[in-house]
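A single protein chain has been omitted; all remaining protein chains appear in their positions.
Note that the chains are named A and B in the order they appear, and that numbering of residues resets to 1 at the start of each chain.
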Amino acid sequence: MRYAMAVDTKKCVGCSDCVVACQTENNVPNGYCRDWIVEVVAGSYPNVEIELRSERCNHCDNSPCVRCCPTGASHIVEGGVVLVTHNECIGCGACIQSCPYDARYSHPEGYVDKCTFCHHRLEKGQQPACVEVCPTNCLYFGDLDDPNSDVSKALRNRKWKVLAPEAGTKPQIYFLT
Amino acid sequence: MKSRRDFIKISAAGTGVAALGLTSLNWKGATTLLGANENDPVSDEELKLYPTYCEVCFWKCAGWAYVDKNGSIRKVIGNKEDPHCNGRLCPRGTGGIGMYNDEDRLKTPLIRETVNGEEVFRKASWDEALDLIAEKMDKLRKEHGPECLALFSHGTGGAMMGHLVKAYGSPNITAPSFAQCRGPREVAFAATYGEEVMSPERTDIRDTRCLVLIGSHIGENMHNGQIQEMSDAIDQGATIITVDPRFSTAASHSKYWLPIKPATDIALLQAWMHVIINEELYDKAYVEKYAFGFDELKADVQNKTPEWAYGITTIEPEIIRKTAREMAAASPAVIVHPGRHVTWYGDDTQRSRAIAILNALLGSWGRRGGFYFPDKVHLPKYPSPPYPKPKRSWRDAYPEGKYKLVSEVLSTGICDATIPNPNLSCHLRGWIVYGTNLMAALPDQEKTLEAIRNLDFLVVVDTMPMDITGYADVVLPECTYLERYDILRTSPHREPYLALRMPAAPPKYDSKPNWWIAKQLGERLGLGDYFKWDTIEDMLDWQLKQVDSSLEEMQKIGVKKYKREYEDLYLLENLIDYEFNTNTGKIELYSTELELEGFDPIPQYTQHPEPPSGYYRLNYGRAPMHTFSRTSNNPNLFDLMDENSVWVNPKVAALWELKKDEYVWLKNQDGVVTDFPIKVRVTERIRWDSVYMVHGFGHNNKKLTRAYGRGASDSKLITKVMEDPIMGGTGMRGNFVTFLKEDPNREEIES
Partner (left out) sequence: MKEELFVSGRDIPFIDPYLNIWHWQIPLYLFLGGLAAGIMFFAGLFLIMGKEKEMETTVKWATFLVPVALVLGLFALFLDLKHQLYFWRLYTTVRLESPMSWGAWTLMFITPLSFVWVATYMKEAIPGWHWRFSILEKAEALAIKYRKVMAWLMMMLAIVLGVYTGILLSAFNARPLWNTSILGPLFLVSGLSTGLAAIMWMSKSHYERKVLSKIDIILIGVELFLIVHLFMGFLAATEVQIEAAQLFLGGQFTTTFWVFVVILGLIFPALLEILELVGYKIPIWIPALMILFGGLVFRFVMVEAGQITRFLY
């Protein structure tokens, strides 16, 4: 099993609902976020283009954050989900330094936190909170090993890219272009 | 001399000493060491669900409030059965929980008082505040008549307050959603089809093959059902054509973006009609069967060629032709969207008429993929005596005959009727303002303030210490939508639906729901017969029992779907015989009604003033994560966007040497300057002749600890109002601004 997410940059409107939904679902403190929206504007008026990307931890296949963690608090569970066990984390910040996507942050309680792919929901057969809320339905989530999953279908039918592939982390958030 | 009813900025007199927060010196992380972390997410099974419908905007999506064992509301999630949201709230609805959690909320009733020559608010008990209001209302009724009271209301709770005011005997009930919002399009569509567009809009975006957005910035305008259906339409391969001088998010997702010169849309619409008529692309059978005045229209648009429109709109003739053909190819599954906030340039009813006519030519009204015929649940009213007949109204402030086509009360009309004027035997003397922040919602703040200065009393019912509360004599704190029952939602849709809102938690602080406030005031005013139920639960249960449901059932399901009375969703699909509710019984391409009142029966382009040199047209709109001025202090949404910025084209930025993220003040053509500086966003998304900002920022009330002083208010800069002569709408996009790099307010302090 290999969980992944595809983000349709042609449908996303940058509303940031996925960000608020994550905050309320996962009790992310105000001022922090596990996902965020990037808008890239290119061209010059009136020949302009926008790319809107809802970003979060890439649950990298080759995850430096897990490798550099001195305590094993950062670890990988079934489906390739990268998690942090709060009471094993010493807050050394090594994993934060190691993430090319700046996807992690130091929770005010001291431990390091980030997107969990809503693991507590996956366990119950539910979709991640951000995926469930997106009003434009532009987030596709599922198992890459299952050809019928939403994410597999999306990647099959569309062109896509990943962020900073040169960092070599094999990210698992795909952006449909 | 100090004028009375100064804006009260300082904190309430006699506020107790803030409780000392004895934060223990716990070592960080101690909570986790002791076992389960209370920050950890809670699985849905451990939460209890309460039905609600969202009040962060007027789309009113139904949802569930999830409450944990400690009684705190953890999240609000859409109700899957509800067609307004299909289980997905928009960011504001998801962040609606911040309205409940906001520590800046109004906490107790407040009464204005003068202490040592300074006006302050004093905390009061509900009894004291309600007695005072009842006493003032009673005096007003006796001395000047109940018609001297006006109610401004916006939002669900306005219905209860409206019931009270009608029972009291006043017809002056208004909302900024008419003259500052949908008014022109409703009047225009009524004039054309004999029916309004209504809310939610009856646009069948889900099944459309071509969606034309004129200004309407869906995606930033986050009205949920529309954005969801537009996204579905994109998936289905529908063509989207966006006409907007700014590169809106919708424009970025469109096949065609027509970067029109501001204020010239009517010319484009006329050229489109020209192409569609002259190339015989219109729906002939439909037009023949239903339309009135086709020949007049055809004759009228003969010289409105794309080349003519090019000179006005700057849109290439070829693009005008191409897009017209795209629309025709999709007909009748095409929607030329009527927009919603359409009070732009004062000729808005005519522009909306042009949109209505274009839709008629394309045969989209009453057809799949065009405009459907909505239906709603008709709930019987809880029995109460008939309302007394008012003898006067706000219209008396105007000469006979003016605003005959106005179908709702004008908010600005209420202001005019409050300022003494020779036409008036008696001006309005008391206002109740429920759920609308007039300082942000109405243009021409000076006029609003002048009206306020002429009042005997001003009562504000709000949840937050918004700008308008600073002018009140009595402030009543309402609890938020998550803490109260409200009337049932019966909005029209493809099928009739009911939605219930019930409290998910008891009201925080000393706040109360609107129905309780209305009933309390009613009883004090001797209008108890109008409020014969004990609590709103009795009233709701009675109503629900009339439609085969009950409060108990609705508490479990939240949303209930009913059968349509007739199978007429796409009534005109097969060109059945049908009589429209217009003078001619037809779709009036040529409006007999407008003609009768002396207005152009066929819409005409008129030229509008252009910005003088050094000035830029002030364009404004929505950010998807905020609703007007009401959410800027919401802790969740503030996190996403904590201030607005002024969008400036790089060419303009270079000219003024403006740098990204630099703060400037804006000054308009009348010399009015923003209270606070605003951040510059240098972006290619805006033209060089205009600047853009998101409405709703620049709050002046210090009690909004987050939002105070953040960003600038577009409302303050809208001093010039381009009034729509047909329906009294307040066109707000005819204002021009320039940049000030130095703090203009500093001099004042020094001098």
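Heads up, the rule we're going with is that a residue touches a chain if its C-beta (ideal position, glycine included) is under 8 Å from a C-beta of that chain, and two chains touch if they have at least 3 such contacts.
Values in this document were obtained by computation on a predicted structure and should not be read as measured data.
Asker: List the displayed chains that the omitted chain touches in the full complex.
Answerer: A, B
Asker: Among A:37, A:118, A:154 or A:173, which residue is in contact with the omitted chain in the full complex?
Answerer: The single option touching the absent chain is A:37.
Asker: Of the residues listed, B:145, B:650, B:725 or B:744, which one is in contact with the missing chain?
Answerer: In the full complex, the listed residue that touches the missing chain is B:650.
Asker: For chain B, which positions touch the chain that isn't shown here?
Answerer: 27-30, 33, 625, 639-642, 650, 682-684
Asker: Going by the touch rule given at the top, which residues of chain A touch the chain that is not shown?
Answerer: Chain A touches the chain not shown through residues 14, 16, 19, 31-33, 35-42, 44, 52, 64, 67-73, 87-94, 96-102, 104-106, 109-112, 163-164, 166-168.
Definition applied: only the chains that are shown with their structure count from here on.
Asker: Taking the mean of the C-alpha atoms as each chain's centre, how many Å separate chain A from chain B?
Answerer: Centre separation, chain A to chain B: 34 Å.
Asker: Touching residues of chain A toward chain B in the complex: what are they?
Answerer: It comes out as residues 10-11, 13-17, 19-21, 23-27, 29-31, 33, 41, 43-46, 48-50, 52, 86-87, 91, 107-111, 118, 120-121, 124, 126, 132-138.
Asker: Looking at the complex, which residues from chain B come into contact with chain A?
Answerer: 28-29, 31-33, 37, 39-41, 43-45, 74-78, 87-91, 94-95, 97, 219-220, 222, 224, 227-228, 230-232, 234-235, 247, 249-250, 252-253, 257, 259, 624-625, 635-637, 639-640, 649-650, 683-688
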